[in-house]
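Worksheet: one structure, shown below.
Here the complex is missing one protein chain, while the rest keep their positions.
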Amino acid sequence: MASRTQPPVSRDIGVLKAGWRYASISDKIADTVLSRPTGWPGWLLFLATFAGTLAFFGATAWLFAVGVGIWGVNIPVAWGYAIGNFVWWIGIGHAGTFISAVLYLLRQRWRTSINRFAESMTLFAAGIAGLFPILHLGRPWFFYWLIPYPDVMNVWPQWRSPLVWDFFAIATYLTVSLLFWYVGLIPDLATLRDRAATPFKRYAYGLAALGWRGEARHWARYEHAYLLLAGLATPLVVLVHSVVSLDFAVGNTPGYHSTIFPPYFVAGALFSGFAMVLTLAIPLRRFFGLEDFITGKHLEYAAKVVLATSWIVLYSYGAEIFTAFYSGDEFEVAIVMDRWTGAYAPVYWAMLACNVGVPQLLWWRRVRRSVPALFVISLLVNLGMWMERFLIVVSSLHHDFMPSAWGMFYPTFWDWAFLFGSIAFFVWLFLVFLRLLPAISIAEMRLLVRESAEEGR
Amino acid sequence: MSAALYGLLAEFPTADLLLAAARAARARGHALEAYSPFAVEGLDEAVGFTRNAMPLVTFLGGLLGGLGGYGLQWYSAVIDYPINVGGRPLDSWPAFIPATFALTILGAALAAVVGMLAANGLPRLRHPLFDIREFDLASRNRFFLCLRPGEAGLDLPAARTFLTEQGALAIWEAVE
Amino acid sequence: MKPEDRPFIPIRPLPAGVDDPGRRRFLHLMAASLALAGAGCSGPPPEHILPYVKMPEGVLPGQPAFYATTLVRQGYGQGVLVESNLGRPTKVEGNPLHPASRGATDVFSQAALLQFWDPDRSQAPWQGGQLASWPEADATLLDWGAALARDGGAGLRILTGTMTSATWLDQWRSLGKRFPGARWHRYDPLHDDGALRAAELAFRRPVDMLLHLERARVVVSLDADFLGQGPAAVAHARDFAATRSDPARPTRLYALEVVPGLPGANADERLGLPPPRLEALVWRLAARLGVDGAESLAPDSGTAAWEEALAAALRAHRGESLLVAGPTLSPPTRALVHVLNQELGNLGRTVDLIAPVEFEPGSHGDSLAALCEDMREGRVDTLLILGGNPVYDAPGGLDFAAALAGVPRTVHAGLYRDETARRCAWHLPLAHDLERWGDARGFDGTVSLVQPLIRPLYGARSPREILAMLGAEERESDYDALRRVVGGRLPGRGENPEAAWQRCLQEGQVAGSASAPLRLPAAARPRPPDFGPRLLTAVFLPDAAVDDGAFANNAWLQELPRPLTKLTWDNAALLAPATARALGLENGDEVELSAAGHRVRAPVWVLPGQAEETVGIPLGYGRRDAGRVGNGVGFDGYRLRSGAGVTAPVGLKPTGGRHDFACTQAGDSMEGRPLARHATAAEAQAGKAGPHRKEPRDSLYPAYSYPDYAWAMAIDLNACIGCGACTIACQAENNIPVVGREEVMKGRQMHWIRVDRYRTEAGAVLFQPVPCMHCENAPCEAVCPVGATVHDSEGLNVQVYNRCIGTRYCSNNCPYKVRRFNFLQYADNDEESLKAGRNPEVTVRRRGVMEKCNYCLQRITRARLAAEKEGRSISDGEVVTACEAVCPTRAIVFGNLNDPASRVNRAKASPLDYALLEELNTRPRTTYRIRITNPDPALGGNGKGGGGGE
Partner (left out) sequence: MQVFSRRAVLIVKLGLIALPLLAATAIAVYRWRAALPNAPGAAVPQPIPFSHKHHVGDDGIDCRYCHTTVEKSRSAGLPSTEICLTCHSQLYNDAPLLAPLRESVASGRPIPWQRLHDLPDFVYFDHSIHVRKGVSCGECHGPVDQMPLTWRHASLEMQWCLACHRDPAEHLHPPGDVFSASQKSPLSGPARQALMASLHIQSTRRLTDCSTCHR
């Protein structure tokens, strides 16, 4: 039993197992970064993904040298994998901020132990997503013309273009997510600084910690700022994917031009985002032995969110079809028919299976509590969401208004190289993060220890 | 040692003890600082911290970002280089909203973070308390109270006894 | 080498036959590094200015000049005006005064420019496999001439194509003085020998037919492609379109075809028939029209309705009907057609007969056969081949190459070091029409002058100069000869000859030199021929893009979608759907064709409307030594020819192989969307065909005003015959790059104006040229993040290449998909000659930028500056876009909407005028006038005709 003079010991409250104290929990998490050896599986994965990362940048060099013609894009399908990947990644980059901001505002305690790595996931995914629109340019070295600055040409960005909105939305999203993530890190960086064994680490973490001391007034302002950031990040979560969806919805292309897109994209984003959280959390807790902090409860909650969002996504699919036939617009109808029976129909049905069919398994508690099942499902959902992005981008374009201009998109080797390269890059970044920074917020876990103990009083 | 006294630092095992000690010290009229490994509820009032400027700063930042953002778009599209783009009006305000919105949030967020750091006097890499080795535990599991010599100065023996009564595990003199 | 590995034009010379994808990569890398350099690693390098030492007269740097000259194809001249910038020919325009042009040109005259600048052109004499020099060549031929002179040139043979040049004839005659024994042979692979035979049968003398389509109300085309082929095609198209422009005077074109061509595509009633049935139909028709000699034929239930309808229509329009027969018909049947035209009183009205324009007309097939005979018999010791490429295009049955091998002294003069050049002792580069003096006659006999715009690029010589190398007559410059021969006998107008001559040079022709119509006795009744058994018949036809193969190395033409198949960079064995079904074949299946003792592998293309039991074989492909562009494209149909005939029985056997085509339009159907709209004349009369324009819906936005000019275009689908001249003219005017076969297969062709081809459910073909619509509410503009495509104050939707960063968003948002993107570095910035041929008024686009039709902005600007300097406003017709200028049928009209009297306003005033995809409210400046067909009620009136051909 905890007393005023004895440091508290945690009890099992589902999202945190029993028997942890301030010290032990601090050391446990901090030492996964500071002293825990990587081990050969870690190294293997690291090197593999690093090779993939190099391949990604090699492909980029080739792209800049030769031009976007190395991809399968053409007229009419002028956008291909690059934009599909962009939307996919930006979607994945949503769960993080949603978890840390929205769940924080809602005072969801299960947020505490997953927000840190979810935010990191967000940063990396959004960062990679941000690369693709630039890679996809015909003249990428002029991407900065989207930035308003007084140039010698006296010309400005064209503000009516959703791509400009994109630019601002994503830049803001990245910045705010980064700030949010970093502010959350400061106390933990101080912990690492004070526990680091070597001067170099002390310097590195010390610089990053900005000399944080945990003074009461600092904590007060800190908490306030953090709350405000959460409040600001919340509308941003909605904004970003809404704007991304406007890239399509603002266009007049049948299959793009639909008002359902913003909510549809946001839901899809959370859907894929939480799937990715599962994909990462499951091996993470396993390899670092963090089952006490990332418990079955966490996985189950995430699974429930996936299940819920899968229904919103299903609704959006339905809405698209309904509006097509209800409006009777021959072009919209033609696109829907093409999705069902056309050249890309197999992708469409596979997508439905992954995004709508598979998640229904989560109705069963046994499935929700089976870690392997959750892992497989999360992977399938990610696959399905990628196929959805592909369909939105490609299948809409290849059958638009003028049958004389219809065409097909066939991915080339380079299209695949960029997709898998970006995935490798993402995993690599995540591994680096795991080795350098605490995957779970130490300060907040201490607080959780205290709360769980006091509940026992 | 000629260096000026920074304060008298006491270590406590739990947040509750620190809280109590802080309140008592405040009652005795001490200028004080409290250090904890996580945000302890009520500790800020206990050390006499009341008005918090974060919301105002953030609001101003957002206002600046928003107005600046729309202003920039309007100026460049209507005043500086008016161009007929697809027959749309020069001031296509609905199309200017997304960027404006994003910039509002960006301004607010930057203001919040920068404001918070500035108000906290961070970054500050050196601090007298860091000279005390055990202070490292302030970021792990220990709670510290630091009595500062106010303009009145600090009666060291009295303060020591007071802190010990409050259940301090150890006491140090921190110097500038 | 494999066609997919063939480098496209933008790659500098390689030894022919060397395939080098690696090199292209290298170029791309170079392009990229340059691009990055341009991106700011360093500014432009310092340049020099090199002024003239002696300023030539009449050259105004920065301002183009136009010269009238003539482009000669297969012997016949088409008058053209050629734009010259600082002495470089950069664009071909039609010559309004010339009967074969009337201001327009065909695709070949447009592409002649690229042919002129083609880096693969022969650039020096060759002896055997060795580079040689002109002095050596001069010496050799002089010796040969001396040797020949001893026996009066008994062993001397000269092979040319069709000749209509007076200076040539003059030279040939004087040559005869020294070499009385010399023989002159003529061979053009697609020369219409049958027409002459028919004339012999009917009139006992050769004649040429002059069609006056504008006077005819009923035209019956018996597999005669008078719109697509032959030296008169442009004039025919103009006249044909004229007949359709007047709704009050409905006309009707009946087309009976073997292999679908432009007449069928533009017919009011069409029927596909294999040659035997087609011929029989003509004879039965003759019988119905009371021409004896044909009664004995058994009736053909499949065509009876047609015979009746045709007979009725022809009877009803005596004197204003016209029958034209094509080369697939046998000479007796074509003679019968002469008879019919005479019987129907069409002679002298809708058709004139004139003395043949060709000198010494005769069967080219026989002429070449005779030459081969002589060569085999060793009666030839010296052979001069002036132009032409018999080793490639002689009928496979003749085996010309083998015969040639037996001739000791052979000289080939040509634009390219082609198949023949490589088998002759000597090859001499022949001067292009743009770099020589000379003359030729138009299809109607008009004497046309060839005048050079530039010194020969590679020191090449004209045919006349080369023949003169034999040292026959005293040297006389081409110009002097022309002045003497042509200038000597100008139709006297009582003015001083020098002035008359100067005017001829300015006009590019001798006005009034057209042949006069012949007065001929009644035509003799021919005997009906044996129509032959119904076998699988090969029909050899010139290709719509490479003609007889002479243009095989012309990338513009190779990449020009063929009007009916929309194929590029290929020919195919064309089959009727039914025939293909019967043989279990579909597009891309490979078959082995066998005839004349040769076997040729060819991919199949199924062509709706083609006659059953026939294989259409476009000639001019399968070149081995055409150049980097033409080598190995398609299959060589000439090898299947036994003689000069255009039909022959052929064996066909599937090989199981497959072939991928580079086709620019997959489907035929409009998917029920009102894109290329059409109605029947009856509906139009009843006012059911329009109005098509809906009032623009009111908008949330205030409309922009376009105070000074508002440019717009109107395209008349009723006039467009789908020839594709606009596509090529645009390509030439706007420096549009060629992308090559594999890029077209990826869907990356760059044409700014494409001609869509649809087929109605009834099988009728509709053509629709699609340039940029210049929408007032342009969807492309609103989505460009950098404002690289915006509106200017005259309503042009302009594309600012230097601002474009290549998001391709605009293309996605363009409902008409008229935008083109430089996915790779397509423009060739290495080939000097290609650079020299570009239009200096138009930016050469770099990799990564979007481009599209801009209504020939450079031409608008030229007109505006001229007007501004004179303080007036641009008048109607002052700005003529490249596509408008070249169009043989005047289907395209461009002008200023703010000028109430402008032609474009008149065109748009029609109730038949409509906007494409109007419901999107893009408010296009380019609009269309619907196609009006006039089907024959007697044939069901559905515009498809009885059999429809399949």
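All chains are identified by letter, namely A, B and C, in their written order; residue positions are counted from 1 within each chain.
We take it that contacts are C-beta pairs under 8 Å (C-beta built on N, C-alpha and C of every residue); 3 or more make two chains touch, one makes a residue touch a chain.
Computed from a predicted structure; not experimentally measured.
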item	value
Candidates C:L857, C:A882, C:V904 or C:L939 - the one touching the absent chain	C:L857
Which of A:R139, A:R193 or A:H257 contacts the chain that the document leaves out	A:R193
For chain B, the residues touching the chain missing from this view	81-83, 125-127, 130-131, 133, 135-136
Residues belonging to chain A that touch the chain removed from view	152-155, 193-194, 202-203, 206-207
Sites on chain C contacted by the missing partner chain, in the whole complex	40-55, 60-63, 707-708, 790, 792-794, 796, 798, 800-803, 841-844, 854, 857-858, 861, 865, 868-869, 871
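Basically, only the chains that are shown with their structure count from here on.
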item	value
Rounded Å distance, chain A centre to chain B centre (Cα mean)	30
Interchain centroid distance [CA atoms averaged], chain A/chain C, Å	58
Chain A residues counted as touching two or more neighbouring chains	155-158, 160, 162, 164
Chain B, residues touching no fewer than two other chains	85-86, 88
Residues of chain C defined as touching chain B within the complex	701-704, 775-782, 784, 787, 790-793, 923
In the complex, chain C residues that touch chain A	25, 28-29, 31-33, 35-36, 39-40, 665-667, 669-673, 675, 743, 746-748, 754, 756-758, 768, 770, 779, 781-787, 790, 803-809, 811-813, 815-817, 819-825, 847-850, 917, 920
Chain C partner contacts - residues on chain B that touch it in the complex	83-89
